[in-house]
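Can you read through this structure? Questions will come right after.
Apart from one protein chain that is not included, each protein chain of the complex appears where it belongs.
Coming up: chain A.
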Amino acid sequence: MKGQIHTAHRHDSALKHVTGQALYIDDIAEPPGTLHAALVLSPIASGRLKKLDLSAAASSPDVVAVFAASDIPGLNNIASPGKQEPLFAEDKVEHAGQPLAMVVAHSLDAARAAAERVKPDIEPTEAILDVQTALAKQAYVQAPSTILRGDPDAALKTAPHTLTAEFSVGGQEHFYLEGQIAFALPGEDGDLLVHSSTQHPTEVQHICAQVLGCEYNRVTTMVRRLGGGFGGKESNASWVAAAAALAAAKTGKPVKLRLPREIDIIATGKRHGFDYRYTVGFDDQGRVLALDAVLAADAGFSLDMTPGVVARALTHIDNAYWIPHVRAVGYSCRTNKQSNTAFRGFGGPQGVLVMEDAIDRIAHRLGRDANEVRALNFYGPAGDETPYGQKIEENHLPRCWAEVKQLGDWQRRRSEVDAFNKANPVLKRGLGLFPLKFGISFNLPHLNQAGALVHVYTDGSIRLNHGGTEMGQGLFIKVAQVVAEVFKVDIDRIRPSATSTAEVPNTSPTAASTGSDLNGWAAWDAANAIRQRMVAFAAEHFGVATDDIEFADGNVRIAKPGSNQVMSFGEMAKLCYMGRVPLSSTGYYKTPKIHWDGVAMRGHPFFYFSFGAAMAEVAVDTLTGESRVLRADLVQDCGASLNPAIDLGQIEGAFVQGQGWLTCEELWWDKQGRLRTIGPSTYKIPGSRDVPVVFNVKMLENAPSREATIFRSKAVGEPPLLLATAVWTALKDAIAAAGDHKQAVRLDAPATPERVLAAIETVRTAAQ
């Protein structure tokens, strides 16, 4: 049987990808009369919009219509109900790149040229351009939130040692290769079909309807595939779609809005940058006794998904470690920048950095091996409840740790690297280890649900639809494997279809690594319902017990005493049809066990934890700050992987993306608050040469999920991104070597050559 669960199976679109036949939204043939849209953006970061004269644009050649806030029939609001974020700025401009208006024309060039002719009259007001200023002014998009356990103040007072440190990490541009795009086609009676490159079709439907002032049932969102998402097409896709929908509804013509790369980067949110300050108390062995940490996230100008990101950062403050007394306060700083949003890891990567930094400093203070200190503090015998009150019921940390050290040959390479550093004044090598614990489920409990729709046709072919979107992560093939497993048919018999709000309603975003967990179970539920009906019918028809009906190898076997009748799955489907058995079913799943009090920051927010460990080796040039990742060894817990080929791709890709975030990817705003790294020529994501020269990836074996996940598999989208933290740790180790390990290292990320060189200069100066 082809495509069984737990076996490697190629991405269902692979051949279409390589031949150029996979259709993205910009590739869909446009009906005649299709119009193209271009945005007018604010050139300044903060101000009062005094006048927005669109007449120059409106009278430009080939322009059909112009739209600003006042042209919106529904709400000028692209946030979920109860929150407010405008589609087009009204009186207030809050970041450079904020959409002010839109031009629609017969051609894309005409629309862009006309949009450039708009010169908004904006009176500048004082802008907040960094987290520290926002903190000083107490400018927040939401009230600070705190995770508290025990009495950290008292514990810090009595701790044998304490230390305080600060550092910061930058944001990250998603840089999906396919930019944001939506194509809206009007139908009858105000119906709209919106092709959107979105991770959240239901939100696109809702926001389009909200902006148009119509009921949800008028808008259908359709998503066959995304050219990458990474969280950037969760909330941001919605406003792009709403803008296209607005123009389509108003003009009665199909309208396409595709953001050119620099507009995409200027107008959409990114991963949150964070500033940190913490005090940690510890004993003589390096056992952490208390942590008091402040995490200040750069939210940008609006709320967007910052509450979730900050909550996840706080719920990952512990990472792999038992900390008896903790206070972690998360500030959501309002700045006049793009509104930061979901990005693979969703605050988790930012959260775990605190303890990794703290342990390096503790080890330095005590003159101990940092990695012994790490292991000493793992959850385990000492304690197994997270600071927010969730008990850790499955703990693969010791296993992952042992396996990664073996895979990476830790002992030998530690001494090799130390010997190299003694012999080389200019180049220094560094090693970093990182243990991972990552919580799986949406922090918002209600999002942890999914629906699916399965049809079995009378030839035995199967159509599969679910609420998850395919953005390259292989969700469609994994869910198809689940359905194939239920019916015991070849995966080729399953036809995954484009995600559509008309087929499966009220879906959750494909995010938080939950795509296959949620949709896999929902599809299983739908398929199983059909299978149950087929079994019941067959049992009655053949006069056997239901236990005598077996599905195997694309066939259905009727184990009737005396005769072993076998028919193909298709023949059975036909028989069921003739017997008037419904061969279509919806399916539904909601994640069990989870609950969360977002005010008290306590509960059981995660269905389970994913574990992992990484070891990285880097080299730095102490003259230029250039660095290179020489080797990475990863061990990742995928439970019983549904598809090891797909999961391997997720692990490797996530790691390199995380490496990019921590090393070469730098967002740079000028003093006026304009983002200047707005394309691949200025914003550098990793290239093929940046991948670790030696790159060993291993999935934790014989580790089926203890919880009832779909076929005991585990989520894989986000956790491995955090494994790249080992690169950051290794860089600090190499920098420390440049100062003969006399100083603990502060290394802000991204660790560009400039920051690495500055850190080297600092440790060398201090060491003298």
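Here is the rule we use: contacts are C-beta pairs under 8 Å (C-beta built on N, C-alpha and C of every residue); 3 or more make two chains touch, one makes a residue touch a chain; residues count from 1.
Keep this in mind: contacts and distances are computed from a predicted model.
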Name of the absent chain as recorded in UniProt (options "ABC transporter permease", "Acyl carrier protein", "2-keto-4-pentenoate hydratase" or "Xanthine dehydrogenase small subunit"): "Xanthine dehydrogenase small subunit"
Contact with the hidden chain (one of A:176, A:239, A:401 or A:728): A:176
Options A:652, A:718 or A:748, residue touching the unrepresented chain: A:652
Residue of A:62, A:283, A:571 or A:626 touching the missing chain in the full complex: A:626
Option from A:6, A:574 or A:684 whose C-beta touches the chain left out: A:684
Residue, one of A:74, A:150, A:260 or A:445, that touches the chain absent here: A:260
Hidden partner chain, residues of chain A it touches: 10-11, 13-24, 26-27, 29, 108-109, 112-113, 174-179, 225-230, 260-262, 424, 426-427, 429, 471-474, 619-621, 623-628, 630, 645-646, 648-649, 652-657, 664, 666, 668, 676-677, 679-682, 684-691, 693, 695, 752-754, 757-758, 761
